[in-house]
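Every protein chain but one is kept in place in this view of the complex.
Should a chain be cited, it is by its letter among A, B and C, assigned in written order, with residues numbered from 1 in that chain.
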Amino acid sequence: MRKITYSQAFVEGLDYCMRKMRNFSLVGNEVMGLGPHRVHLERIWKTYPDRVRFPPTSEAAFSALAAGAAMSGEHVFCHLGAASFSFLSMTSIANEAATAHYASGGKIKVPVVFHMLHGLRIGGGTQHSVSPQAMYWNVPGLQIVLPSCARDAKGLVATAGLSENPTVMFTHDLLIGLEGEVPEKDYEIPFGKADIKRRGKDVTLVATSWMVQVSLEAAKILADEGIDVEVVDPRTLVPFDKKTLIASVAKTGRLVVADETHLSCGVTAEISAIVAEEAFQYLKAPILRVARPDVPTPFSRPLEDFITPTKEKIADAVRRVMRKP
Amino acid sequence: MRKITYSQAFVEGLDYCMRKMRNFSLVGNEVMGLGPHRVHLERIWKTYPDRVRFPPTSEAAFSALAAGAAMSGEHVFCHLGAASFSFLSMTSIANEAATAHYASGGKIKVPVVFHMLHGLRIGGGTQHSVSPQAMYWNVPGLQIVLPSCARDAKGLVATAGLSENPTVMFTHDLLIGLEGEVPEKDYEIPFGKADIKRRGKDVTLVATSWMVQVSLEAAKILADEGIDVEVVDPRTLVPFDKKTLIASVAKTGRLVVADETHLSCGVTAEISAIVAEEAFQYLKAPILRVARPDVPTPFSRPLEDFITPTKEKIADAVRRVMRKP
Amino acid sequence: MAAKPGLGKTASLRILERMLVIRRFEESLVEMSGEKLFKSHYHLYIGQEATAAAVVESLRPDDKLTTTHRNHGHVLARGAEPGRAYAEILGRATGLNGGRGGTLHMSDPDRGFLATSSVVGGCIGLALGGAYAQQRRGKGGVSVAFFGDGSLEEGISFESMNIAALWKLPAVFICENNGAGATGSSKGGFPSSLISAPRLAGIAESLAISSKQVDGRDVDAVHAAVSAGVARCRSGKGPVFVECITERWEGSKPMWPELSTGITDVSMAWDAGQVPVKFREWHTHQDPILLFVRKLLRKKLVTREAIVKVDREVRARDATARRFAVSSPMPHGKTALQRVFA
Partner (left out) sequence: MAAKPGLGKTASLRILERMLVIRRFEESLVEMSGEKLFKSHYHLYIGQEATAAAVVESLRPDDKLTTTHRNHGHVLARGAEPGRAYAEILGRATGLNGGRGGTLHMSDPDRGFLATSSVVGGCIGLALGGAYAQQRRGKGGVSVAFFGDGSLEEGISFESMNIAALWKLPAVFICENNGAGATGSSKGGFPSSLISAPRLAGIAESLAISSKQVDGRDVDAVHAAVSAGVARCRSGKGPVFVECITERWEGSKPMWPELSTGITDVSMAWDAGQVPVKFREWHTHQDPILLFVRKLLRKKLVTREAIVKVDREVRARDATARRFAVSSPMPHGKTALQRVFA
């Protein structure tokens, strides 16, 4: 199959939405960041010039605009830039978009996608490395989508764009240029279906976004040591596919969760808690978490490296759960 | 000992800070809400008229003002109103206040307290019932404080006000009028020391804020059934007292966490995950969570009741962990 | 803005009826609150009815609207069923929003309302989205935001006006400045605007938005300004800002509303002797309903009898609506888990 980058696949997903829905439009700059891959968006700008708007640096208002337009029958894909900028529009996302359907008694629909770039991107420092997906997972009413490869990006963008519900979507900076096999044809990837990115029988390793790639590398290292890791990518946190997770843990009896959100109340916490609550009987070892520690992100390279979840740290956690009885 | 309300005790804590630090001031309206207990604040307004400011409805700016003043040598107690309004100042809290000390290489201190009202208060609906403490727990650099009774309010306000670090403090609406024994003298309650609000040997029940009161009632019901519950109140989430938590679980072998934050990535998730990671060997049963379900908060009373963590729901979870082997 | 002919008889009567619907609704509501039929803080529109009633007169069915914590008047003016509005405030299953919104979030999407936010300034950002949708649709629809003077303290209001102006969106910003006479939180009342702008319209003007200040108690003044503004919007010339100034109604000054000026009797418009002395200032100079009635009589557009008749009908319908709400069932608890997602 042809190989293209995440950014190209992402743009194909957007293009599909544009073709499929005349009321679909894009509000935001630089959907694929400021690096060289930003150019792929030009295709969208040029093909649909009246359906792309570059807003001022007014995150609160243009997020509210996106939500309000969605309530008025539009489908809006709204790009916020670095995820830390979404804190400027937290009220528009959490207070408004997330609650409108519910508080209106189901009368209002809010088909809006808030897309942002997250993650340790090397040199991003305190304000350009934020991964707030766990904070949004704590806000009911939002779907949460984390593509981890080019193929998923295309299908998940399509599903998010077509969805009738507010969706928060995260792209990891390091994924943007990653190549992968992507079908030519249009397709949608259903929400709430985890993807087993590697089958294994010894340990369940759950990861999202860029951490899926890192986990797959960890699994390779471990395979050489005779440890057979199953890498589960939930793909969407809301809705969350408990079934696949629990089936995997039932098989392996061991769980490691790798994620770039900060440790406390992060994505690793919720996945661990689900299993400790609903699959406790299968567990043969403690549930280990490989997360970003609870420190702001330092700029300096050795400091940033120290707090980055790496394949070595993941492999080490897997070895530890294997050692326990 | 004399009994006073949470709101009176809270104000005594503020008064202590005012007396102790000439550079301590208050920015914000209605620190104890809009109900009858708001009047206790008048004492502060009248005694320190030049150290109290009522800002416009500009949460982002007056939170940044508080943080910036703190960076300039002031101690600021900043009241935000309902916790949902803190979403308007998320950038000032999470992007600015939380990171400044770290990113400046430790040169800048940010002695600011962001105080807000949280919780299901009956009839608060989607935008006046928010409990976002878990979202803030996912932001490194913030201390998180949750008084659960009048006595704790006084001592924790004192410690928060004097602290050199940014602190987010939550008052549950239903605690404001609650009476309790409170010493006359000034005192500070150290952060990072959990308080065992009731000793017991069968099950560890962790709760914060108003849920501590509800958990104590649940423990009474259960005591009649012969189940001896230990109620642990962490009092601060950051710093978090793992030692007391783990010692309790080591003793009881069973854990229930009760909290009003929404289930996913909420406070219950983190506490569960800590134990599943670090005290797994003591566990005799799954870790159960009693949290607010992942739905926006409905206005109508029967709907709100349905999603409220109650003593019955907590008691039921405790019974379930007792039944498991 | 082109000059418009004044309001004729039919329109005037329609507007008066709207105002009475709102007034009777809220008078009843204070009673229902006293009867503890609902538990939550709430906000009344009494004293501001002229604004909502006149604004909707210029709108089309396909126009969009947003409102705030003080929404009753806007929703009713646009024609929402009072029975379902009461039911909403009482948390009943038959409420406009199934009882999930309550007074703070009451909305009537079937009449063009987007979500009702009680976050100050929230409605302005959402209305901006309505305007964006209207522009994309290209049918000349507009999007109206009703908001208080205090909302201009929130940065999102400024951001939204900027975007509306940049993109020439058909947004109609109706700022209801009820600041005159508000107590302010330091005196134990709800705060009102803390804005250093000598003129609120000056903020909009600094962003090159066409703006106008009018007496918000004066139906004709509001209608003239808004209809000209709406026409401008429909023609693609971009947003307009109309500041409607009212005195803060006495009953809205304390933390919880009080029926401080009593139940309005329309005959007070012509029979001042009836008015208790302590309410005289309000009834003579501020109550927009009595002011409008007096004007209509003066202009001989209607008779006293016609007014009394309209009012009687409005009251009868109000009583029916109230009964409908009070006898409506509460929703079932477990339905709380439904409708998180469409």
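The criterion applied here is as follows: contacts are C-beta pairs under 8 Å (C-beta built on N, C-alpha and C of every residue); 3 or more make two chains touch, one makes a residue touch a chain.
From a predicted model like this one, the values you see are computed outputs, not experimental measurements.
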Absent chain's touching partners (shown only) are A, B, C
If I consider the whole complex, including the chain that's not displayed, which of A:32, A:88 or A:245 touches that chain? A:88
Considering the whole complex, which of B:46, B:107, B:185 or B:323 touches the chain not shown? B:107
Of B:42, B:164, B:181 or B:312, which sits in contact with the chain we cannot see? B:164
From B:44, B:69 or B:135, residue that would touch the chain that is not displayed: B:69
Among the options B:53, B:198, B:284 or B:319, which residue touches the chain absent from this view? B:53
Contact residues on chain A toward the hidden chain run 29-30, 34, 38-39, 45, 54-61, 84-85, 88, 122-128, 293-296, 298-307
By the contact criterion defined above, which parts of chain B meet the unshown chain? Give residue numbers in ascending order. 23, 25, 53, 55-56, 58, 60-74, 76, 91-92, 95-96, 99-110, 140-141, 143, 164-165
Touching the missing chain, which residues of chain C? 153-159, 162, 165-166, 194-199, 202-203, 205-209
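Following the convention adopted for this analysis, only the chains that are shown with their structure count from here on.
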Contact-richer chain pair (by C-beta pairs counted) among A-C and B-C: A-C
Centre to centre, by mean C-alpha position, how many angstrom separate chain A and chain B? 30
Which chain C residues sit where two or more other chains touch them? 95, 98-101, 105, 117, 119, 155-156, 340
Identify all positions of chain B at which a residue touches two or more other chains, and write them in rising order. 60, 84, 88, 125-127, 293-296, 298-299
